[in-house]
Structure formats: structure tokens, C-alpha cells
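A protein chain is absent from this complex, but the other protein chains hold their places.
To keep things simple, chains are lettered A, B and C as they appear, and every chain counts its residues starting from 1.
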Amino acid sequence: MAAVEQPTAVRARRIVKRFGPTVALDRAQLAVAPGEAHALVGRNGAGKSTLVSVLTGMARPDEGEVTFSGEPAPRYGDTAAWRAKVACVYQKSMVVPELTVAENLYLGRFPGSGRIRWPELREAARATLAEYGVEVDPRTRAKDLGVEQRQFVEIARALSFGARLIILDEPTAQLDAGGIDRLFARLAELRAQGVAFLFISHHLQEVYELCDTVTVFRDARHVLTAPVAELPKEDLVAAMTGDTAGAPGVDSRAAVRAPVTRRRAEPGGEPVLRTEGLCAEGAFAPLDLVVRPGEVVGLAGATASGNTAVGETLVGLRRPDGGRLAVRGRPVRTGSVPHALDAGIGYVPEDRHRQGLVPGRSVAENATLTVTDQLGPYGTVLPSRTRAFAQRMITSLDIKTAGPSQSVSGLSGGNQQKVVIARALAREPSVLVAIRPTAGVDVKSKDALLGVVREVAAAGSGAVIVSDELDDLRVCDRVLAFFHGRVVAEFDSGWTDRGLVAAMEGIAERDTERATERDMAGAPGGARDATHTGHQGGHDGTGGRTS
Amino acid sequence: NRESDGAGGGKVGIDMPRTDTDFWNSYQQYLEKGIDKGTVSALPLSNSQNDISKLVANVQAFSDQGAKAIVMAPQDTGAVSSTLERLEEKKIPVISVDTRPDAGKVYMVVRADNRAYGTKACEYLGKKLGGKGRVAELQGDLSSINGRDRSRAFASCMKKKYPGITVHELPTDWKGDVASAKLQSLLAQHRDIDGIYMQAGGAFLQPTLALLEQKELLKPAGSAGHITIISNDGIPEELDAIRSGKIDATLSQPADLYATYALKYTRAALDGKTFKPGRTDHGSEIVKIENGLEDQLPAPLVTKENVDDPALWANQLEKKK
Amino acid sequence: MTDTARQRAIEPVVEGPADRARPRLDIARWRDLSLVPVIFVLGVIGFIVSPAFLTEDNLIGVVQQSTELGLLVLGEALILISGRMDLSLESTIAVAPVVALWLVLPAHGARFEGLGLLPVWTAIPLCLAVGAAIGAANGFLMLKLRVNGFIATLGMLTMLRGLQVGISEGQSIVNVPESFRYLGKADWLGAPAAVWLCLGLYAIGGLALAYLRHGRALYAIGGNPEAARAAGIRVDRITWIVLSAGGLLAAFAGVLYTGHYGSVAATQGNGWIFQVFAAAVIGGISLKGGRGTLFGALTGVLTLQLVVNVMTLGGVPPLWNQFINGSIIIVALIISRYASGEKQD
Partner (left out) sequence: MTDTARQRAIEPVVEGPADRARPRLDIARWRDLSLVPVIFVLGVIGFIVSPAFLTEDNLIGVVQQSTELGLLVLGEALILISGRMDLSLESTIAVAPVVALWLVLPAHGARFEGLGLLPVWTAIPLCLAVGAAIGAANGFLMLKLRVNGFIATLGMLTMLRGLQVGISEGQSIVNVPESFRYLGKADWLGAPAAVWLCLGLYAIGGLALAYLRHGRALYAIGGNPEAARAAGIRVDRITWIVLSAGGLLAAFAGVLYTGHYGSVAATQGNGWIFQVFAAAVIGGISLKGGRGTLFGALTGVLTLQLVVNVMTLGGVPPLWNQFINGSIIIVALIISRYASGEKQD
């Protein structure tokens, strides 16, 4: 450690934190200078969020000390005093679902003293949220918000109270491109005012874009701190993964990328998934979708574009208002998860806490939740097989856990996501429907997970990825862009970021205009045409490929 | 502790049905007095908290500890039958206080006749009201045998002898606040209530008096507009209320006699004595019942005339203090 | 990983449907009113079965009978909103007066013999202090020892009832000082004092929950304690205060009860806790915390009391009394569920 201490906004020294036998932080250290934008990166389970809890007074470290501007941190338990020093957007949702948006925004720090003036508060809340492009009635209850809107409420809360240090733990994982942009614009303004940030993200690009300094954690320890400008991305990844010269990470990425360029869905194969006129009032227009064996189809769309609703309808969580659904030629009863599952549709839900995990149950149990019928004869579930099955999943998806019997609640966010994916893959589905499958997953694991999706496809199944993350969509053979519930464009694998993003945001570029217009005109066959022509390679120009 | 070895013949198990009422507490005090005097030697008393399964558990614990006789007051007269059978097999005599088990051998039942309570209350009210008017009956719990017996006897007597009297039956689960609420509702409907029969003074007396006071309906006995009230139990507060003219009468349920004779018959059982139906030396009558004998203790009607009778258990209680 | 965020977001987003959640603005309000149709139906039935129903006497009677239960429900509602539960309120209503009277009543001369340690006028403050202390003890068990609140307060319930029986030897205490009885039996402005006090406390509680930061904090604590803690709310301290306030309200209910019924009954409050929960929950308070209002709770209390009143006026045969009572509760629940239009859980 440096002999002469520079002033710091926050400094953590030799922090040790254990959870039972798990050491989440092992003499970890971190220092954020005033006005600095400091990135903290590391693989899933490296201890980032744990450090955040320590720095914000939510967890008491077993050893070590925290100082703010050289002064010792407030007493543990006095969170109000901590809030005066540091604001935070946690990885885990920290809204109170039953309370209104306005109230969540001012939780624990209503302005003024005496009685609360609700009308003024609502007005202020509306104005604050508008800065982030979130137009909701401040009287809406938080639980009725979409994932992204909820995230913005938390962001706005942390950013709007004049803290000199703000910690953001994966704030962008739930945001779409537009949202991220608005967030970054806001952060830039605050930086100009000298606010310091600690920023955690698995999107390394964001680190380069936003931050001055980066700290890497690996296996609960501090590995490196360096100016961002001096650290090439490969080195950063290597420091995170601990690989020498970035070999395996790059390899796996190559493995994932390769099929994207090489693979082509073989035309003529019996489609694994086919929808005809599938529609849901108020969510998406009639959709004809065909997924061939070996094909990965992306459904791109920003918030409320309806792509999520399509995904949820495919897996039976939503009852469509009309239309048919067939897997490998056999019709599937819509609106019933068990039928969809039996027909071979696997599902990775959007919100892992809401739909993905049973908290308090073991990793093994969560990972095998969909295959309990295959783990023993006569409806039994044999623990040995469960464990073996789970162990296979843990190994193949590289889940960082103390063992199959650890409770999922004790996993880091990214590892929880892997458990959810394991659950979907467990049944070896004919079609895998994954909604934002890599949310909160580290770079290496992201490649691995997308690689898994490709493998599923390579084995003769199909996959549908519902996402607005270009990284997710990049592994797709074909991407349908949704806007206001309609397919506005279809892209072949050679799309450019700009074209896809434009389509997702409803800005019809030259090449996509026609498709959009046709669709908007309400011709029932519009989407189907797009689909058909699309999978044949996009030669006829309906694909939104820009050149 | 409480055990005394004055008399031979082994220990006796005694179960209290509950301890949260004046009546049963007095009973317990009399029991303890009797035990101290050495009538019998007893194991520590148990308390079944008005729950038949606790009673059965307690009785079993007694027999495991070698009790030679058992005194109980089963508040559910049906569900003790198999326990009684088991005790009979083990040749342990049972003295049942206050209630008469439906089946299963008992050595002696010591109780006052609850039907007689109902009938006496009905006759008293009928006479006082001259055979017409409106009466509220604060019932107990319909699934308790004592409450049921009182209600039935009261109802059938009223129907037979005083058809001119309208009876409003208010079930209360033995709860004072429920009684008060229902009586208040009834008073809103019929302010012209002439009489009240409270099946348990211990539970209903104070709430009823407080309500009548609030409604300005509490006129001293004898003055115009007085509501004739007859209570049941004979606790000291009832006697006070009779003295001050707030209520007219009560039926004294003899806690002292319950205890005294429960112990006396236990002693007799240990000594191997037997009894025959017929009048006794203490002004009661032993009758033959299906599963044994029953000593029907007198339950005197207490009115202003005899309220200071020192023989009443409540009056003795006050002397003790 | 070659894309940049810049590229992703080309232009400001034309924000999607802003009305995503607009239409359900006032659902929270509606939920609080969901028992109003039930009360209305009960009123109509009451009016049909007996003309006495709509008399002032009867209605004031119903409200007065609701006061003691109402105060317990008020305390429990606060506790439930902050995500805890306290079963022991049902014993507190009796044990607090008993302990207070035990400390102040003279050691000789009456049937119930106290210790005579303190002057008689301290009876009410003592009673309230005992209630608050019981709540604080519950808080200690739940917040310091971190044991399960349901069982801890169930144990407390049994223990306190036992304490009461032990001290009072199972008797009702009749020689209650007049000062202690006053509030429960006095009339102010033509209605029982208890009614004014109870409504006043509800109003204060309701306003505090709606307009004070500490009141609002209860909802945050009950709705998501971790988020509340993260927002700098002193979760444990506030919970502790709420538990004590619950005990205090129960003790105050005990004062009113004693005055109303003229004695500290041996069975005071026995079995009430179910009614307390029923009133709170039917009135829209969630057992899981963070949801409900005091107004809703109050309608819950009135509903339960009206059911009894209407049944008494209607002269339901005693044998079928309980059956009908249960059926009405279920029907009321169904009506209120459809009136609010919300699924319950």
C-alpha cells in the first residue's frame, strides 16, 4: 500500500467476509478517489456485491475497515448514517413492491420535516423520473412496473440525493440500449459535478466507456487496479479469469462465434417450432414464426415491444388470444406450461427471482425442477441421481457453488442465472426459449452460456432468444426485431448493430422501411412473409441488412 | 408439598377441570383444605384446562404414578368413557365431580343437578313475573353438558308452565363480553325486558350489571321497572348483588360440598365401602344411574331472605379471608 | 463483445406506452373500501329483520362493543403492517390491568388483595406501562434473540394468561377503583367516551401512517425489510416501537374493557386473537406485511360486530348460530373480494 495516502472518497482495507464456509472476501481492498469513476469487475461470485454490502453498511465485515474521506465509517446498523456517505443501486431489487413509485423514490428520506406533502412529492417524483425517460404515474405501485422501470426507480433514487459517492452494482443488466444511454448521460452530468462512482458491470465495454480506473477481483481477492486507458481488454479479461495470455477465454469466444459465421439453418428440415397467427391482445400482433432444427432465432425488442410477451406465450405462461403453436409438427396446447414442457419447450425466464428460483432450496433441486420425472422410477426422485445430474450441470455450466446441496440463495447473481439456465436445459428441449439469458453473467460465462445455446441448436433442436442485448442476438442465425408488438424487420446473421438497434427503436431505416410499412398495414401475412423469406437467407431484401 | 400421609390406602389423583373461574378456584381451596386435614393423601393436583385430551393425559399420568383412586370433573361427558373403561380394568375407582359421564363405570358422581338449576330458575322467574313478560336467557356454551342441561330444563319448564313468557335465548360461549353485546342488541330491540336468567354468574354478572347501569335499567328490587334477575353459581359477588338489590336470586352451586364429598367418597372407595341409593345424612339423595351412583347435592336457591346464611359456601369463603 | 453502447443507442428512445400502469391508480383506495358493500348489505339485512336495527341506541351499542376489539385490532394492524405478528395481545388486555391493580389495590379488606405499593391514581399509567413492557419483551424475543415471532408470542400468550390466573387466582377482580373504570363507562357528548377515544386513536394512527415519515416507514419495513434497511430506515428500532405500541394499545383496551364490563374478568380477551386477525385481514391488512390501512381494519371490526348484532336481532336459533356466523363471514369475504376486484392470497 502506498505510504502517502491520497484522499479517497472511500477506502476499504483488508476486508474479510465469510458466509459459513464460503469466503466471499479475502482481505479485499479498494480505494475510490474523489470524483473518480471506478470500475469493479470480476467473474460471477468474485465477491463484488459482497464488497458493495460492506461499503454501504448492509453487511458487517468479519475483518477489515472502511473509511470515507479518511474518517472511519459509521457504526454498523446505523444505515441512516451510511446513507449520508454513500448511495447505492444494489444488484438485488431494493424496491418495496407495495408502495408507490413516488414513495419508493423518497424511501427513508422524505424531504422536509413534519407531515409528508404528497402532491408535491409526486410532482417531484414525476420530474425526476422524466429525466430518465421513465413516464409512469408516480402513484403506480412499484410491483406493477416493468423490470426496467423498476430499475430506473432505483437508479433515480440513488442518483438524486446529492451523495458524493454512488455505487452502482450492475445497473445496466436490466436496461435496454436506450435506457443505458440515458443512464450514462446522467452519470456524465454527475461526474462533471465531481461525484465519485463505483461501477460494477459485466459489459466491459461500458467500463471502458465510463470509467477512469478499474479494479479486478478474482476468487474473493483483489487482483489488480489500473487506469482503464492502460489496460487492453484482453488483459482485463485475463485478469478476471486468471488465464494466462487470455487463451481459453478467447478460445471459447471463438467457439461461440464460429458457428455464427459458419452455421446455416438447413432449409427444408421439419420445423421444430411453428406458430400460426399467434397473438395476444395489447401485447403483440398475429405472429407466424418458424424455427428450424439447428437454428437460433432472436426476438429483438426494447422494453414493452412485445418480444417478452411472445416468449412467455410460447412457453405457456401467457394464454394467447388466438393462433396455434406446434413443436416438431405436433400441436401444443397453448397457455399451459406443463404441455409446453412436455412438448419440448424449455424456458429461461426474464426475472430469475420471480420465476426462476425457489429460494432456500438447494442448487440441485432448483436445477432439476423440470426433470423430476426422469430422476427415478415410478414418480420417485432419487437423491443420488439428482445430485449426479446437478453435478453435471454445475460442471458443464461452470456454476460456482459449494456443491449441489448449497442453497441457491447463497449464490452470486450470475451463478443463480446459470442455475436457471441449467433448469431449462435439463429436459433437453426441442426448443429453448430464453429471455435475456445472460443478464448479469460474466464475460466468460456469457460466452459459455451462449455456446451452450448454440450446442443445443447444433444437436438438432431450435432456440429462441428474446433479448435486446446485441451480444445475445449475435449468436442468432436470424433476428426478428419487434416494435409495438409487431415484427418490423428481419435480419440475417450479417446484421450490423446500427441497423438492428434502429429497427428495435422503431426508427425505420431505408432498408427496413418496407417491411415496417407492410406490417403496420395489418396484412396478416406480413410477418409470415418476413419469416419465410428471412430464413432463406434474406436475399429478397426484406431482411433489414444494411450495407 | 401438599401430600400428607395421615391416612393410609395409597395416593389419590385429583384433576382440576380449570382454574380460571371463581367457582373452580373455590373448589380447589376446599379440596386443599380437605387434603390438609388428612381425609386422603393426594398426588399433586393437575389441571386439564378444560380440554378433555389433557384430562386423559393427566389421568394416565396419575395411574402411571400409582394412584389408587381418581377424582375428576370431565367437562366433556362423552369423551371420558374409554378412560373410565381403562381405569375400571385397572380397578381404580373414579369419583366424578360436577358432571355425569355418559358411559363408563364411576364409583360416585358428586354433583348438583343442572336440570334442577334450569327448572328452579324458570319457576322463580315465572312466579315473579306472574307468568307473562319477556325474559332474556344468557346461555353458556351449547357444547358443554352443564350449559345444555340448564338451557333445556329452562326451556321445557317455560314452555310447559309459563307459555305466556317470551324467552330470548342468547348463546354466549360463557363469555361476558358476548353476553353483554347480545343483551345490548336485544335491549335495543325490546326495551321492555322483564327478567334475565344468567346461566353463570361468574361470567355474566358484572358485564350485565354494567350494561344495565349504563342503560339506566338497573333499578333496585321492588321499585318500578326493576328487571328480575336470577343468576347461577352462588359466587360472593352474586350474594353482594342480592344484598344490594341489584339482582334477585341465585342458585348456589355448592363448591364446598363438591370438594368435601368428593374427598369423602374417595376415602370410602379406598376403604372399600359401598353405597346404596337413598337419602343421605347431608340432605341429599343418592340415585342409581346406568354406570354407577350419583349423589345429588342440594343447590339452594339464594334470595334476599337467606343470603346471609353462613352455610352458603360463598359466605364461608369470605370468613376465611 | 465488439459493439459499443453508443452504437446501440442511436437516438433517444420514443418511450413506449406511458399508460403502462395508469389505469389502476386508485386500486389501493378501492381495496380499503371493499368492505363497505358488505357493511351496506348487513345494514339492509339488519333493517329487514328488525326495525330496532337502525335506532341510535343499537348502532351506538354496536360501535361501543367494537371499541375494545377495535383497539386490539389497531395495535395488531400496526404490527402486521410492519411485517410482524403478535398473538399475545389477547392476554395483554387482561394481564396489564391485573398487574396494575395488583400493585395499587390495598393488601387487606377486599376479596382481591393487592400489594398496595403505589397510589391508586397510578393504576392507568401502570397498566399502560405494563402493556408497553410486554410489547417490548416480545420485541426482545423477536429482534434480539431472533426467534420465530409466531411461537414466541404464542408462548407469551400462554404465559401471560397463566400469570394473570396466578396473580388473580382465577377470580374476576371486582373492586376496581373508580378512576380506572371511568373511561370505559363514561359518556361524552351523548356517546360513550370509549367510542370517541377509539375513533380518535384510529384517526391519529391513520394520519400517522399516511403523512408521517415514521408511519410510512412501517409499510417499507413490512413490504421489504432489506430495502427499508438499505434506505436508512432504522428497521429494528421502529419495529420495537411498534410492538410496544401494540402492547400499550392492548393495555388501554384492557382499561376500557374493565370499565365497560365492570370488572377485570378472569377470561377477559380469551380467544379474541382470532377475531383480531379476522378483523384485520378481512379489512385488507396483509398477513405478509406492508399492506393495508387502518380504515380498512376499522371496517373489518365493524363488520364482525354487525354480523353478531344482526344475528341477535334476527333471533337466529342458538343451535345454528355459529354455523350461520361462519357462513356469513365467508360470504362477506367473497363479496369484498369481488368488490375490490383483486385476487387475495
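Convention: a residue touches a chain if its C-beta (ideal position, glycine included) is under 8 Å from a C-beta of that chain, and two chains touch if they have at least 3 such contacts.
As the structure is a computational prediction, the values presented were derived from the model and not from experiment.
Novice: Could you tell me which displayed chains border the chain that was left out of the figure?
Specialist: Even though it is not drawn, that chain still touches A, B, C.
Novice: Which listed residue, A:Pro271, A:Pro349 or A:Gly485, touches the chain dropped from view?
Specialist: If we include the chain that is not displayed, A:Pro349 is the one touching it.
Novice: One chain is left out of this view; which of A:Lys92, A:Arg117, A:Arg186 or A:Arg221 touches it in the full complex?
Specialist: Checking the options A:Lys92, A:Arg117, A:Arg186 or A:Arg221, the one contacting the hidden chain is A:Arg221.
Novice: Looking at A:Ile116, A:Val381 or A:Ala458, which residue reaches the missing chain?
Specialist: A:Val381
Novice: Over the whole complex, note the residues of chain C touching the chain we left out.
Specialist: Against the missing chain, chain C presents residues 141, 145-152, 154-163, 165-166, 169-170, 271, 274, 277-278, 281-282, 287-288, 319-327, 329-330, 333-334, 337, 343-345.
Novice: Footprint of the hidden chain on chain B, which residues?
Specialist: Missing-chain contacts on chain B: residues 1, 16, 19, 25, 28, 43-47, 49, 51-54, 56-58, 60-61, 64-66, 75-85, 102-104, 142-145, 148.
Novice: In the full complex, which bits of chain A touch the chain not displayed? Write them out.
Specialist: Spelled out for chain A, the touching residues are 1, 20-23, 26, 29, 219-226, 230-232, 234-236, 238-239, 244-246, 315, 317, 337-338, 340-342, 347, 349, 354-362, 365, 369-370, 372-373, 375-376, 379-383, 401-403, 405-407, 423.
Convention: only the chains that are shown with their structure count from here on.
Novice: Chain A to chain B: how many Å between their CA centres?
Specialist: 73
Novice: Could you put a whole-Å number on the gap between the CA centroids of chain B and chain C?
Specialist: Comparing mean C-alpha positions, chain C is 35 Å from chain B.
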